[in-house]
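Complex shown without one protein chain; remaining protein chains in place.
Chain lettering (A, B and C) follows the sequence in which the chains are written, and residue indices restart at 1 in each chain.
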Amino acid sequence: MQLIPCPFCGARPEDEFHYRGDASVQRPLPDAGEQAFYDYVYTRSNPRGWHSEWWSHYAGCGQWLKVERNTMTHEVRGAAGPPATLPRTLA
Amino acid sequence: MSASDRSRPESALAVFERPRSLALLIARKDKADRLAAAIRASFGLDLPPPGRWVTGAQVDATWIQPGGWLLEGEPSAPGAFRALVAAAAEGLGAAVDQSSGRSVIRLAGAPARAVLATFCRLDLHPRAFGPGSAAMTRVAHVVCGVRLADATPSFDLIVASTYARWLIEELLEASARHGVRFEPALKPYRSAMPASGPM
Amino acid sequence: MSGYRLPHGGFIDRSRRLAFRFDGKLLEGHPGDTLASALIANGVKLVGRSFKYHRPRGILTAGAEEPNALVELGEEGRAEPNSKATEVELFDGLVARSQNRWPSLAFDLMAINGLAGKMISAGFYYKTFMWPAAFWEKLYEPLIRRAAGLGRATYATDPDTYEAVNDHCDVLVVGSGPAGLAAARAAGGAGARVILCERDSLLGGALLLAPAVEGWRQEMIAALETMPDVTVLKRANVFGYYDHNCLGAIEKLSDGAPGAGEPRQRYRVIRAKQVVLAPGATERLIAFPGNDRPGVMMAGAALVYLRRFGVAAGRSAVVFTNNDSAYATARGLKDAGLERVTVIDARPTGPQAPGLAVRLASEVAGFDGRRVEVRRRGGGANAETIEADLLCVSGGWNPNVDLASQSGARTAWSAELASPIPGAPVQAERSAGAARGLSGIGAAARDGLTAGREAARLAGFAGAADFPLPEDEPPALAVEPLWEVRGRGKSFVDLQHDVTADDIRLAHREGFSHIEHAKRYTTHNMATDQGKIGGLVGAAILAEARGETPDAVGLPTFRPYTAPVAFGAFAGRATGDRFEPIRRTALHDWHIRHETVMQRAGAWMRPFYYPRAGEDAWTAILREARMVRSGVGLCDVSTLGKIDVQGPDAAAFLDRLYANAMTTLSVGRARYGLMLREDGIVFDDGTVSRLGLEHFVMTTTTGEAAAVLEHMDFHAQTVWPELDLTFCSVTDEWAQISVAGPRSRDTLMKIVAGLDLSNAAFPFMAVGEGMIGAIPARIFRISFSGELAYEVAAPSCFAEQIWEAILEAGRAFAIAPYGLEAMGVLRIEKGHPAGHELGGFTTAADLGLGRIVKKAGDFVGRILAERPAMADPRRPRLSGIRPADKAHRLRGGAHLVTEPTSSESLGHVTSVTRSVELEQWIGLALIEEAESWRGKRLWAVSPLHDERVEVIVTSPRFVDPENARVRV
Partner (left out) sequence: MNDHYSGWRLFAEGLRGNSGWKPAWRKPEPKPRYDVVIVGGGGHGLATAHYLASQHGIANVAVVEKGPIGLGNGGRNTTIVRSNYMLPSNTRFYEKSLQLWEGLEQDLNYNVMMSQRGVLNIFHNDGERDLAIRRGNSMRLQGVDAVLVDRDGVRSMLPMAAMDNPMFPILGALLQPRGGTARHDAVIWGFARAADRRGVDILEHCEVTGVRRDGGRVVGVETTRGFIGAGKVGVAVAGNTSRLAAMAGLTLPVETHLLQAFVSEAIKPYIDCVATFGAGHFYISQSDKGGLVFGGNLDGYNSYSQRGNLPLVEHLMGAAVAMMPSLSRLRVLRQWAGVMDMTMDGSPFICKTPVSGLYFNGGWCYGGFKATPASGWCFAHTIAMDEPHPLNADLTIDRFREGRLIDERGAGPSPWAQ
């Protein structure tokens, strides 16, 4: 059972998360055109090895984490919170 | 399984629902620090960091998500608690009533850890989950907050109210061989309702 | 009679007797016995039949590696096939039956297969049974299926319970031999939280065979018992090593005497910071003709029966070995008083063996159950026949690398042991003791101590007290690899699957030379023991055939489970009707008290209809629907997803989320909202209400509530983090009740205070707050039914009070509750898409909602919805249909065609109902080029039902197409 190191909750088992695949693709700006949206929605580099991917900690802090995980070994190198949480630090 | 878990005193465990007033407090963008200060000013309470919960004179607070806390107080008239929190958080965050939306279920007794371990993957050993610990996780397949309430040990399980019955059933089943006492819940507000209602 | 109980010795309680039955025969044993030891003590030699040739088989081992002695246990719901007699702890009243034999164990007609042996060699079935084709299912396959398989399963339900537990520790130790005990004590002594798992019912592993160190064993166990953070689990087999140092184990609790609320087994998910693998080694067999005969036993097992159970497995024994370990067996048997014990050592030199008859440089060339054929190695005359009813075999020891290998570590090859050993770790684990090829109790214990200490240190616990270790034994002579003694007759490498050395060679000749091909072609390693004793032997024979060394050939992939796991154990409590969580609205109890027909919808229990005395389902449903069309009804719609959205950018956010505009919504108003997926397909729909300038509450469909919230989280957190808003689910906070029908306003006016509900003050799509008694409520004038209707939301702890208040207020108008089914009738009459119309296939335009989609601005799904095929006007569009003949019914899932016999589908029927308004069946359908079919006739065909119904294509709005009723 994989552990995802949530920066907020600590390492948690994979079944607290929902998966959303490739985090290297970014939603294009609205006027970027159909090809850009096509790539965003459909085109995947799908590497064997290190992969940047979205995991939602739905049963924990509810944050979408960007996780660096190896698709061959399942090793996890790190997980970062979403941009929206970055500036928010608690004193 | 230690020897003490195996013995079955009459009711080694108690399960009951705690009536609480609840409000989810969510900081607006970039305002978490100011919100924390405002809450400190109003309630004399430091909003806890991730993985923690704190009790205060008037309200308790449990970390839920970055910039999000569950605030908790004694049962009161509908909307009153939320209004109190909203007033303190004015302009800095949203206060959303959850008094009916979440149930706080107490599981208390020596075997509580062993019972929870049957459907919760958190490490609840005192070294890993000591006083003041709180975590959002899954219990019995549903999203659930878990707090260590005291060293009995007692745990508070905070769950969507529509899953409360499910969770209690699961707790009772998991606790059965230890002996368990279940006290039917009082719903929040009921006591605060005017005696002569419209009905 | 062959085996028998010795007068003393063993870890059994001779003061008590346990009665059990094997194949109906009443026998006795003692507490501490396994079924196998008790059978041997009773002289039972024949215990099973093999898989393919149905050869008679005896007990070969004393543990989880047993391939032969598989029995059926228990009766009715507790019947359990394929149980290894060597692992079944004896209890009073145990019932066991031999399996895979017909009509009886001693006389098995299927043994005829053995005579045809050469024709049914490896893979024979791939080469025949092809003609005629239909005969496969009818004749050949049933024969094969009946002959194959092992024990019989029951259809009865298991009465026992199971439990799952999540465990955490700093150091997990697998195995409690000298290595495991020392590792656990070293780690525990350093202060680490330790879990020690031992598959056996006694701790000690090899120590149980060494009376000289019994004191040390007991002292170690006592020491572990004093450590509060060391948990020792017996009867707990670690079955698999998964990602991130997570291991699974099955702890057997109450197989003997179920009851007392104790589960039968406990499935443990163990998360360890560090792991010490000390599962020991397994003795391997030697292939020679007759190596499967009853009477053949692994040498180590014979010693286990002597020392553990005080049982001698025969009267006169030959011990065939290529290493020193079997001498202990020979010595033990001799000391136990066997008539004759002869050691056949394949090596030219053996250890000192005073008093034992030893033939060096010799080998066993055949065994028929009574006579052992012995000959000098390398040919030569002087062959010899020795009478023996017990033939002990030791081909050397294979470290148990299975868990290490599952963890991802490659195996290395030890030339010294002629066996794989664990290679460099990949996860946080290390092997210790015999599991990494060490021999001797002293060496294993020392290794365990080092490993335990290292593991604890890496887990953050340095420094531990020392404790005494057993003495080192003198070094043993090297093992000399011996895989096979060739001779006439079948030499087995996989006893359970009847795979012979010849089969392996045949596989090679036919090109199945890779170890994984050879495995699959011969089924070697695929039986319930997964090749534990013969796997390497087969690989070595394959290597020889290939002209290579065994390490070049390797072993097939190790996979979970180290020992098979009961389905029930994995399922734990989460099965039956508690297999998935159940969600209940705040009105659940009311529904139950009123004998509502409830059904599961997703996780929710929902009221389907409220039958009155004597009503069948349709009568009730149609009555409820008619009531809404003509009077007033109320419905629990609390399951709708509800999301509270606040903040200065809330409106902008919703505008990007929904395909229709939301910024233009004014305060105090609600609007239908349609959400697309980014690929342009409809995702969800619901309503958005603006409670304040910066405050919205939106609803989602019941089914998609969680997905919508996560979709919003994703976009708010990662796509548009610059937006300043907050939102959260309030689904559980608010109970929601739909009050629908022409008299709904009259009803609510009676109880709602503080809000003017008149049409002028509170028009269609208005939103406001009022009081019902002392309860604050939100009132939404929205309608799913197409009638004048409201939804009343109140904090869910007041749900029943509000519900009762509405019922009371509507009494004059004969109000009653309606369920999900009536709601379905009403929405189909109105042509509102739901369920199968929103199944993940349709665009906004398909549903006739194209006009509300914004033509500009950024929102999820806009761009890709414009792809050519998505925007194609010929796509199937939502339409209504009704049978041309009012007497006919419709069916969901029927297809639409132009002629009754046509097979060109133009679309399909998504939803059907009996209409209360039209008094006939109506349906919604998705039809290609729907506009051109309006008013025309098609056929709704359901070949599955052999039905063809002529239908008229209509607008999907059967009722009040102008939507006037909702505005009155």
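By definition in this document, a residue touches a chain if its C-beta (ideal position, glycine included) is under 8 Å from a C-beta of that chain, and two chains touch if they have at least 3 such contacts.
Predicted model only: the values in this text are computed from it and were never measured.
**Student:** Considering the complete complex, which visible chains touch the unshown chain?
**Tutor:** A, C
**Student:** Which listed residue (C:A19, C:I144 or C:A383) would be found touching the missing chain in the intact complex?
**Tutor:** Going through C:A19, C:I144 or C:A383 one by one, C:I144 is the residue touching the chain not shown.
**Student:** Per the definition of touch given earlier, which of C:F129, C:W413, C:Y672 or C:F764 contacts the omitted chain?
**Tutor:** The one listed residue touching the chain not shown is C:F129.
**Student:** Sort through C:P560, C:G668 or C:P721 and give me the one touching the missing partner chain.
**Tutor:** The missing chain is touched by C:P560.
**Student:** Which listed residue, C:R14, C:R626 or C:H836, touches the chain dropped from view?
**Tutor:** Within the whole complex, the residue contacting the unshown chain is C:H836.
**Student:** List the subunit A residues touching the unshown chain?
**Tutor:** Residues of subunit A in touch with the missing chain: 1-2, 13-15, 19-22, 38, 41-48, 51, 53, 69, 71-74.
**Student:** Which residues does subunit C use to touch the chain missing from this display?
**Tutor:** Looking at subunit C, the ones touching the missing chain are residues 51, 77-82, 116, 118-119, 121, 124-131, 133, 136-137, 141-142, 144-146, 148-158, 160, 162, 164, 240, 242-243, 246, 248, 269, 502, 506, 509-512, 514, 516-517, 520-521, 523, 526-528, 530, 557, 559-561, 564-568, 570-572, 574-577, 579-580, 582, 599-601, 677-681, 835-836, 839-841, 864, 867-871, 891-895, 897, 903-905, 908-911, 941-945.
Everything below uses one rule, namely that only the chains that are shown with their structure count from here on.
**Student:** Suppose each chain is reduced to the average of its Cα coordinates; what separation in Å results between subunit A and subunit B?
**Tutor:** 29
**Student:** Could you list the positions in subunit B whose residues touch two or more of the other chains?
**Tutor:** Only 27, 29, 68, 121 qualify.
**Student:** Two or more other chains touching the same residue: where does that happen in subunit C?
**Tutor:** Residues 269, 271 of subunit C each touch two or more of the other chains.
**Student:** Which of the residues in subunit A come into contact with subunit B in the complex?
**Tutor:** Where subunit A meets subunit B, its residues are 8-10, 12-13, 15-16, 58-63, 81, 84-85, 87-91.
**Student:** Touching subunit C in the complex: which residues of subunit A?
**Tutor:** The touching residues are 1-3, 13, 18, 20, 27, 30, 33-34, 37-38, 40-41, 54, 56, 58, 62-64, 73-74, 76, 82-85.
**Student:** Under the touch definition given earlier, write down the residues of subunit B that touch subunit A in their complex.
**Tutor:** Within the complex, subunit B touches subunit A at residues 27, 29-30, 32-33, 36, 47, 49-51, 64-68, 121, 135-138, 143-144.
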